[in-house]
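In this view, the complex is presented without one of its protein chains, the others remaining in place.
As written, the chains take the letters A and B, and residue 1 is the first residue of each chain.
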Amino acid sequence: MKRSIRFSDRLANWLPRLVLTPSLLVVLVAVYLFIAWTGWISLSSSNIVPRYDFVGLEQYVRLWSTPRWHTAVANLFIFSSLFLGLTTGLGLLMAILLDQRIRAEGALRAIFLYPMALSFIVTGTAWKWILNPALGVQKVVNDAGWTSFVFDWISQPRFAIYCVVIAAVWQSTGFAMAIFLAGLRGIDNSVIKAAQIEGAGLPLIYRTIIVPMLRPAFLSVIVLLSYVAIKSFDLILALTNTGPGSATEMPSTFMYAATFRRDQMGVGAASAMMMLMTVAAIIVPYLYSELKETRDGC
Amino acid sequence: MATLEIDRVRKSFGSVEVLKGVSISIADGDFLVLLGPSGCGKSTLLSMIAGLESVTSGEIRIANDVVNDLPPKDRDIAMVFQSYALYPTMTVRQNIEFGMKIRGVQPAERAKATLAAAEMLQMKHLLDRRPSQLSGGQRQRVAMGRAVVRDPKLFLFDEPLSNLDAKLRVDMRTEIKRLHQRLGTTIVYVTHDQIEAMTLATRVAVMKDGVVQQLDDPQVVYDRPANTYVAKFVGSPSMSLIPARLAVDGAGAVAVFDIPNEKPARISGIPIAKENATKFNGQNVLVGIRPELFTVSDGKPGRTISVHIDVVEPTGPDTLALFQIGGVEVTARVPPKTVEARKSATLTVDTTKIVLFDAVTEDRID
Partner (left out) sequence: MAANVRSRHRQHATGRALIYGGLLCLAAFYLMPLWVIITTSVKHLDEIYAGSFIGLPKEITFDAWRSAWSEACNGTACKGLKPYFINSLIMVVPAVILSTGIGAINGYVITKWRFPGSNFIFGILLFGCFLPFQAVILPMAQTLGFLGLAGTLAGLVLVHTVYGIAFTTLFFRNYFVGVPDELVKAAQIDGAGFMRIFVSIMLPTALPIIVVSCIWQFTQIWNDYLFGVSFTAGENAPITVALNNVVNVSMGRKEYNVDMAAAMIAGLPTLIVYIVAGRYFVRGLTAGAVKG
C-alpha cells in the first residue's frame, strides 16, 4: 500500500528554493553582472556615453597617468592609516575605560555613539563650520587670549586631509568602541581574577591578557573600517568638496567626478575597478574565514 | 495505535552512510527504545520515522502503510523534542492547539481536547503562561501535552529527558511510563541513557555506527547481550570482560585465568551449548561477569576466586569492590562492610549467569 505523493507536497519541497531565487537573481545582476559591466566599460573607449568596444588597458594607463588620481591614492593611504589607527586606538581606550564599572555608562556610551546615526553630509557640514578659521575653533582660542594660535588646516592644501581624518574619527570611533566593548564583555571574568591572584596589576593584565583576547574584535574593526575608508565619499564632498584645489581628492570622489562631471566614463570605471579590487582584497579573505569558522562550529 | 516496521533502511548524507541497513519491527502498543551513543544514527532514524529526513533506501511502514514519501503531517505521529521546541511567542494553550488549528478542528473541540490533556498531565494552571515562564519539567509536560492531544498512531520521543536535572529526570521518566500504560499507544523513544531504556522499554534496540546490535526485551539485552559492545553499554557499573582460556568438563565450561607468577585461577560451571563446547575448547574467550554475580564467599570450591581488593566504593545500599583478574579491572557489588581495600578476599560467582564472548568476533557464545 503505497500512498501517492501529492503535487502540493512536491511543490512544498521546492518552495524554499523558489523563494530564494529572486533575491539571488537580483544580487547576481545588481552586484556581479554590474561589476562585470563596469569592468567592461573600463576596458572600452567610453567617454560621454558607454561604448562597448575593447581598447585593452588604455583607460587604466590614462588613469595612472592622471596626477589627480595619484593625489587621490596618496590621500587614501594617509587617510586610511590615520583613520584606522586613531579610531581603533581611541575606540579601544573608550571601551576599556567604560568597562571599569563606571557610573552613567549608558549615557556615556550613547554620547560616543550618536555620531554613527548621522549622515556624513551632516557631519561634514558641522565640522566645516567648526574648522572654519575665521569663525570657528581658531577664533575661540584667539579670543580667549592666545592670539597667535593658528588652526587653519582646512584651507591649507597640505593639511586639509587631516581635517577629513578628524571628522571621520569623530564619526566612527563609537563603532569601534561598541565592538571592543562587546568583546570585553565576552571575556570570562575568572581569567582576570586568576591573573590578579597571581599579583598582576590592571595595566599589565590588559596589555598581556585582555587585549590579545580581543583579536577577533580587532579584525572586525579594522576590516569594516577599511571598507568605510575606501568608500568614503560624502564626508569629503560636504567638508572640503575635494579642495582646496584637489588637495583632498579621494578615489571615490575621483570616480564620481570623472564619470559624471568630466565625461571620462572609461577612466571613472577603471578607478571604480581599482577601488573594488582593494576592497575585495580585504573583505573576501575576511568573509571566507568568518564563514568557514561558522561552518566548523556546527 | 499501530505497528511499526523499519525494513532494511539506509541513510546517507553525501558519501557518509549513517544508517547501514536497519531492520526493526515492533508490535502495536510496544515501547521501543533506540539506545546508543551520540552519532550512532538513532536520532536520524527517529527523524526518518517522523518524515523530517528522507529515506535513502528501504521502507518504513506505520500500521502497514509505507510512509517513505509522506510528509510528517500525513503520518499521524506526534513528537516530543529534547529542547521541547515550544513555540516561544505562544501561550501553553496556543502551543497545544496549534496543530489542531491547522487541521481545522473546531474551537469548542480544541478547547475540550486541550483541557483533557492538561488535566491528564496536571498542568491546567499553566495554560495561559508562556514557555519562558515555565520550569524545565513544566515545559516537558507541555511538550507531552502537545503530543497527546493529537491522539496519534505513534509517539516519537527524541531524548526528552536529557535537558532535565537528575531528580526531575526520574520523575518525568515515571510520568512517561504512566502515559504509555494509560494510552497504550506505540512509542519510539531515543536515548543514550541505558537506565531510561531499561525502565521504559518493552523492546530495546541497541545501536552503534548505524547498525542495530541487538533488538530484544530489556531484560534479555541485560542478561544475554549479543556482543561485548552491548554488554559494556548496558548496565552500570558495566559488565566486566575478562580474557580467559576455555576448558570443558562434564558440568559445562571452565574459565582459566592466567595470573602472573601464580597458579591460574579457574571458574567452573559456566553454561555452554554442546556444539560450542567442542568448538571453543582450549580457545581464548572473554568472560562477562556482571558486578552483582559476585558474593562474598560461602566457601563452595570451584566457584570461588581469590582476589586482592584495590579500591572500595560504598554506594549506600551496597559497596563496589574493584580488583584485578587476568589483567583487567573487575567490579563486584557486595554488601556494605564485607570487604576491605588492600586486603585479600574470596568471592563466589554465580556461574550460571556468566556470559561468554568470542575473543575475536566479540559475539556472544551461547
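The rule is short, and it goes like this: contacts are C-beta pairs under 8 Å (C-beta built on N, C-alpha and C of every residue); 3 or more make two chains touch, one makes a residue touch a chain.
All values derive from a computational prediction rather than experimental measurement.
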Chain not shown, touching residues in chain A: 12, 15-17, 19-20, 23-24, 26-28, 30-35, 37-38, 41, 50, 90, 93-94, 97-98, 100, 102, 108, 110-123, 125-130, 135-137, 139-140, 143, 170, 174-175, 178-179, 182-183, 202, 216-217, 220-221, 224, 227, 230-231, 233-234, 237-238, 241, 251-252, 255-256, 259-260, 265, 268-269, 271-273, 275-276, 279, 283-284, 287, 290-291, 293-295
Missing-partner contacts on chain B, residue numbers: 47, 50-52, 71-73, 77-79, 81-83, 85-90, 98-99, 102-103, 146, 158
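Heads up, the rule we're going with is that only the chains that are shown with their structure count from here on.
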Centre-of-Cα separation between chain B and chain A, whole angstrom: 57
